[in-house]
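I am attaching a structure below and will ask some questions about it afterwards.
Removed from the display is one protein chain of the complex; every other protein chain stays in position.
Labels run A and B following the written order; every chain starts at residue 1.
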Amino acid sequence: MEFKLTKEQEMIRDVMREFAQNEVEPIAAEIDETGRFPSETVEKMARYNMLGIPFPVEYGGAGGNEIDYAIAIEELSKVCGTTGVICSAHTSLGCWPIFRYGTEEQKQKYLIPLAKGEKLGAFGLTEPNAGTDAAGQQTVAVLDGDNYILNGTKIFITNGGQADVYIIFAMTDKSKGTRGISAFIVDKDAPGFSIGKLEDKMGIRGSSTTELIFRDCKIPKENLLGAEGKGFGIAMSTLDGGRIGIAAQALGIAQGALDETIQYVKEREQFGRPIAKFQGLQWMIADMATDIEAARFLVYRAAYNKANGLPYNKEAAMAKLFAANTAMDVTTKCVQLHGGYGYTKDYPVERMMRDAKITEIYEGTSQVQQMVIAANLLR
Amino acid sequence: MAVKVISEECIGCGTCVDACPFDAIDMIDDKAVINDKCTACGTCIEACPVDAIIKEEGEKKGVDINQYKGVWVFAEQRAGELLNVSIELLGEGKKIAEQIGTDLTAVLLGKDVDNLAETLIKYGADNVLYGDSELLEVYTTDGYTKVICDLIEERKPEILLIGATNIGRDLGPRISSRVHTGLTADCTRLEVDLENRRLMQTRPAFGGNLMATIICPNHRPQMATVRPGVMEKAKYDENRTGNIEKFNPNLKEEDIRAKVVETVKAKKAVVKLEEANIIVSGGRGLGDAEGFKLIEELAEKLDGVVGASRATVDAGWIDQSHQVGQTGKTVRPTVYIACGISGAIQHLAGMQDSDLIIAINKDKDAPIFKVADYGIVGDVYEVIPELINGLDNIDEIMAQLN
Partner (left out) sequence: MNIIVCIKQVPDTNEVKIDPVKGTLIREGVPSIINPDDKNALEEALRIKDENEDVKVTVLSMGPPQAEVALVEAIAMGADEAILLSDRAFAGSDTWATSTALAAGIKAIGDYDIIFCGRQAIDGDTAQVGPQIAEHLNIPQITYVEELKLENGKVRAKRALEDGYFVIESECPVLITAIKELNEPRYPSIRGIYKGFNGDNIKVLSAKDVNADMDNIGLDGSPTQVNKSFTPPGRGGESEILEGSPKDVARELIVRLKEEKVI
């Protein structure tokens, strides 16, 4: 059992850290304030293969693995939760299903530009009436000659409106329940496909979260991803891996908040000394750091399993459950440690706290994670 | 010449390992062992508490140093004007020449700068070697290098000093490698070891974190580029006389390969930090770019110039031409007022030789207070307006004292 990064991973971490410091951090507060999607960052990340890290070079990727990918998401999220999720949703949810389940033609046509970052990906499963109960899909897809016709609405879709390629889930056979759900690759300019409401969110405000509207949306039948009726399985296995990305995001947010706070408590003086000298606060910091380390091992163990072809379903769920919880707990305490200043926008911790909350909700709420873990143990 | 550990004397305390700036000592079986990274800087020799480390003399190479006499100074001129550093070099060069007991010669290249040759004598040169040519009017690497190297071959000076200007640092290494001698860059102190007739050249390294004294024992001339603004200027003596040797250099157009096709003066207002008597400098403690307005106000009141720490320049609050420090300019003004500057060593490197240092900083533990003659622990935004106010009412204040 070795707890060391490979030399490639060390360099990847250093490069991602520098990139995050120089390119992402300077605009983090602004995109949060204005809700602006950081397209310029996405472009830069594309240049450096950061949008296709775990995919092979022949498919446009960087030729890395899940651990490299988790490192990248963590480093980005330390300074900006928004940028972390843009990369994570694109990679795990937008690209991976095509990598795993796509035909060679689909990989050539879609995966390559996506992994290269020339196109941005998104994943449309959630509906107004199908959140945790994802099986309750109401979007329908009907085969009509050479096309499928899609009708329905998706909500809360990350990268919605900014993405070029969407993995969309719809009912092809209502009578079969979850075995009647299929997955489709939908281009942004497919006729009948439009972007609806842009959500005004508590956190990750620079991330574009929108409604997707399908009104007799016509997509070529070659865009069926996997076989008909296999969509639900595709969605669930995709989310298993996406969990690792979100866990890494949560870990990054927590670490970033703690780093800021350690700096602050050393500088801030009250009662004639830096508040870092007060034991009560020292205990808080010790506990937070320990929780973050625990989260770290869970996240990277899950990534390691996935990278090495080992089962990761339970491990990824544990990582997300714990990391998200830690992120919420740590960021809240970090605001507390900053005192009044922490509540203002002068300091980044209030943004980090608002960003942390979503990690307990999306890509499977913490309650879903518990269900997954329990199911694994109680089989 | 190598550095060796006398194994039998080594007590394995490890002090040398910590002291080595290059990570060149390993502890193997409780004995210090020097590895490949050693640069023979000698720091370990000083650090060793039992004198178990020595330097060994190596083979002698080089030239017959007794054939080389005279201290030479490259008198850089641009557009017919002598740079201040040239005058500083004359001041320093004179001291060295007098200690050794030899002549001071200035090397002047250009076109129609006869008046400068005269000036150089008045500033203390015993001789001026003046190469006058159209091809030397503007500095080119090839032109100046060829002429000076020809002179060196012919006249054999023992020391050649060049100002460490952008041009000096282009010229120095080209000359030193053509004549196969040693060159020490950016010296801040020069001393003479009379016993060996050697120049001891001290200069900063590691971003100013380390000072090194360099020697060039077996090659001549001993060359050094000297940091502008550090040495004292030579005194001007109207009545001084000397020997001006004007010559036509052996130079053809084809000798000059990289050609200057245009000279452009910067459009931005040039901040002559090195020449300022009073500098008011702003640091990160200002909080934002707006703070420099206050700095400018105070500078103007004192008839001084605005300086800046590297942090503010990197943050884009002010132009790089104002930067003081290891990678900025070195200044020795009469008064240096550091506002909101913590006093990181890289900044101190650029201003610690100022005659009077005043620091204003909120943090009473800021390192700047260790070098300041007067320190004010306070908010620059409260203190500076009061200073400006006070300066407006200075007569009143002085009157109140009595």
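Following the convention adopted for this analysis, contacts are C-beta pairs under 8 Å (C-beta built on N, C-alpha and C of every residue); 3 or more make two chains touch, one makes a residue touch a chain.
Source: prediction; values computed, not measured.
Q: Among B:Cys13, B:Ala47 or B:Ile244, which residue is in contact with the omitted chain in the full complex?
A: Here the residue in touch with the unshown chain is B:Ala47.
Q: From the listed residues A:Ala62, A:Ala134, A:Leu258 or A:Met288, report the one that touches the chain absent from this view.
A: For the chain that is not drawn, the touching residue is A:Ala62.
Q: Given that one chain is not shown, which residue among B:Leu82, B:Leu161 or B:Cys216 touches it?
A: Here the residue in touch with the unshown chain is B:Cys216.
Q: Where does chain B touch the missing chain, residue by residue?
A: Interface residues of chain B facing the absent chain: 1-2, 18-19, 21, 23, 36-43, 46-47, 58-59, 61-62, 138-139, 141-142, 165-167, 169-170, 172-174, 176-178, 180-186, 200, 203-219, 257-266, 270, 278, 302, 334-335, 345-346, 349, 352, 355-358, 364, 369-379, 382-383, 385-387, 389-391, 394, 397-398, 401.
Q: State which residues belonging to chain A touch the missing partner chain.
A: 7-8, 11-12, 15, 18-19, 47-50, 53, 57, 61-64, 68, 72
In the analysis below, only the chains that are shown with their structure count from here on.
Q: Just curious, how far off is chain B from chain A if you go by their C-alpha centres, in Å?
A: Roughly 53 Å, centre to centre.
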